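Input: one structure, supplied below.
As you look at this complex, bear in mind that one protein chain is not there, while each of the others sits in place.
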Amino acid sequence: MTINEKQDQIIEDFELFNDWMEKYEYIIQLGKDLPLINAQYKTDDNLIKGCQSRVWLHADYQDGKLFFTADSDALITKGLVSMVVQVLSGHTPKEIADADIYFVDAIGLRSHLSSTRSNGLLSMLKQMKIYAIAYLAKALQ
Amino acid sequence: MTINEKQDQIIEDFELFNDWMEKYEYIIQLGKDLPLINAQYKTDDNLIKGCQSRVWLHADYQDGKLFFTADSDALITKGLVSMVVQVLSGHTPKEIADADIYFVDAIGLRSHLSSTRSNGLLSMLKQMKIYAIAYLAKALQ
Amino acid sequence: MFNDNDIITKAAKLDIEKIRSDFPILQTLVYGQPLVYLDNAATTQKPKSVLKVMDEYYKEYNSNVHRGVHYLSQKATDAFEVARRNVQAYINAKHEHEVIFTKGTTESINLVASSFGKRFVKAGDSIIISAMEHHSNIVPWQLMCEERGATLKVIPINQKGELLMDEFEQLLDETVKLVAVTFVSNTLGTVNPVKEIIDKAHAQNIPVLVDAAQAIQHIGIDVQYLDVDFLAFSGHKMYGPTAVGVLYGKEKWLNEMPPYQGGGEMIKTVSFKKSTYNVLPFKFEAGTPNVTEVIGLSVAIDYINATGLDYIREREQQLIHYAIDGLKSIAELRLIGEAKERAASISFLVGNTHPFDVGEILDKQAIAVRTGHHCTEPLMDIFKIPGTVRASFAFYNTEEEVDKLVKGVKKAVTLLS
Partner (left out) sequence: MFNDNDIITKAAKLDIEKIRSDFPILQTLVYGQPLVYLDNAATTQKPKSVLKVMDEYYKEYNSNVHRGVHYLSQKATDAFEVARRNVQAYINAKHEHEVIFTKGTTESINLVASSFGKRFVKAGDSIIISAMEHHSNIVPWQLMCEERGATLKVIPINQKGELLMDEFEQLLDETVKLVAVTFVSNTLGTVNPVKEIIDKAHAQNIPVLVDAAQAIQHIGIDVQYLDVDFLAFSGHKMYGPTAVGVLYGKEKWLNEMPPYQGGGEMIKTVSFKKSTYNVLPFKFEAGTPNVTEVIGLSVAIDYINATGLDYIREREQQLIHYAIDGLKSIAELRLIGEAKERAASISFLVGNTHPFDVGEILDKQAIAVRTGHHCTEPLMDIFKIPGTVRASFAFYNTEEEVDKLVKGVKKAVTLLS
């Protein structure tokens, strides 16, 4: 699946929920699932400090593709992080760099993305793109 | 006449005028009359700098009463100054210190007195009261 | 626990309906539900009268003040200076020129830090603040101390969130040039004994700045009774508009301090060789002032006066105690800040839930609270927590809204655990 196909899939899934409670229950469940990051990577170096919650992000490069793992101290953020990781992981740096992440808005969780003020998720997306661009740049050399 | 009688007289006089033009013509005429201050007193020491026009003020103390002379570089201010001088001159320091000058407002020239921002006339009134209070203080010693 | 029906008579209920109808935003729906606004410590809502006067100002006499000879300018200037006297009366300042209009508490404090610092603070000196200060009463002093080689000393607090007054006295040595403390903590709700602090500091000739951002809307303040040297507060937290605040300063200090910003209004004469500065308050009001906002603030004060600070305080105390009792019924809920004397903010955490998660789920129920460190990061470090959920009340809130909050938190906890 392309990045957008994955996003559309999530949006479709969310349309099945009847109210915000069900959405949140789902996201929180995603958040509660096993930590998404290897404990050794939960370092200050990998820490992205948002205005409300903290996110750790680690990237691996394999066979021309980037694979992400992540974690957060807030459950809802963690659930969202898990979706973003699922959407972007396993794609080429170019695909990631060009990606337009619209699903978070579409599923009605805009408080996590609005405003230029960086919060955990926005900073994480930015960081993922920076990784991607760094690999792109390397490839060009 | 008391200070207030003089003020009431001015207010009454002004009621005779039909419009602002006549009022201003009268005030301007007062302003055009001979300089109200002896040239030797038109010094920086006697200068009161307002926000728009300058006023020079001199005080003489005789037989328990204060006598003022004054001038201004703006004609309308000068006319007003001449009225204020007329109202306060020849009274005791106590009378001057206690005086409430209401005629300027009453004759519709409030731009010369409004706001706490000192302008020429307001500063002049303040200065006249300071003179009066200084003589009062002296008398008490 | 207080009971809604016990404490509120029918007349009082009518009062509240009348009051709520004065604040248009309280009729707003959020996600289709009536807004429950419990973020009053961040900013309060505005009564109609405040909005009306600002609209009228722009429609009828908007003009630059002080320098104009024309009618509009006179009218605007008069309104502006009447507002100053209204603020003067509200805090019982001795002189109207002791009231300086700023853009908010933050600017008021920065002004003092910069100008007082330049005049009175040298290397080796110190400034005292407290452990519960808002960043706006920490960072200006840090910047100033760093620049001047002075040090910052901090009054510690106990676990309840009260200042340790004995320790405060220990800190008061001859290096101290100023004490800057908050009247009410925006995070903990603690009301500090500012009169006692001022008396103790004055006994050693040390002036005191009080950050009244969270007090001015809840507690009557008489600057002459307190004998406070500087008082700072914001319009937007006292039912007034954004972009206006006040610095009260004793004449003797303000006269000795150098100007802060340079520009129009604050000068007496300017030449390229030498400029001289205007008298108070203008010396500290550089540039075109926030006339509209100052006029709005004045009407907000009228509104507070008409409502009565006593009534406001009583209602808010009822609400706080009702809310604390309600929240305590939630298992694993932990209050952050349990001072004996408190005003309108309540901070809490529930079990292991993250405040951001709780805040988001409350939001979805149309309940507006604040989450995070509330600009008091050092305080969070002391309590070793990442942040809190904070509900903060105004006299226009109701017991029904408190009930919704309690129910909402319970729902959040269920979802999150």
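The first chain written gets the first letter, and so on, giving A, B and C; residue counts start at 1 in each chain.
The rule is simple: a residue touches a chain if its C-beta (ideal position, glycine included) is under 8 Å from a C-beta of that chain, and two chains touch if they have at least 3 such contacts.
Source: prediction; values computed, not measured.
Enquirer: With respect to the chain omitted from the figure, which of C:T43, C:N92, C:T175 or C:Q317 is a touching residue?
Expert: Touches the omitted chain: C:T43.
Enquirer: Which one touches the absent chain: B:Y24, B:Y41 or B:Y61?
Expert: Of the listed residues, the one touching the omitted chain is B:Y24.
Enquirer: Of the listed residues C:G249, C:P281, C:G372 or C:P386, which contacts the missing chain in the full complex?
Expert: Selected residue, touching the omitted chain: C:G372.
Enquirer: Write down which of C:T175, C:Q261 or C:Q317 is the residue touching the left-out chain.
Expert: Touches the omitted chain: C:Q261.
Enquirer: Can you list, in ascending order, the chain C residues touching the missing chain?
Expert: Interface residues of chain C facing the absent chain: 24-25, 28, 30-31, 35, 37, 39, 42-43, 45-46, 50-51, 54-55, 58-64, 67-73, 103-107, 109-110, 113, 134-136, 138-143, 152, 154, 234, 236, 241-244, 259, 261-264, 266-267, 269-272, 275, 286-293, 356, 359-360, 362-363, 366-372, 375, 377-378, 381.
Enquirer: Just checking the interface: what residues of chain B touch the absent partner chain?
Expert: With respect to the unshown chain, the touching residues of chain B are 20-21, 24-25, 28, 51-54, 73-77, 111.
Everything below uses one rule, namely that only the chains that are shown with their structure count from here on.
Enquirer: So what's the Cα centroid distance for chain A and chain C, whole Å?
Expert: Going by mean C-alpha positions, chain A sits 38 Å from chain C.
Enquirer: Taking each chain's centre as the mean of its CA atoms, how far is chain A from chain B in angstrom?
Expert: Those two chain centres are 77 Å apart.
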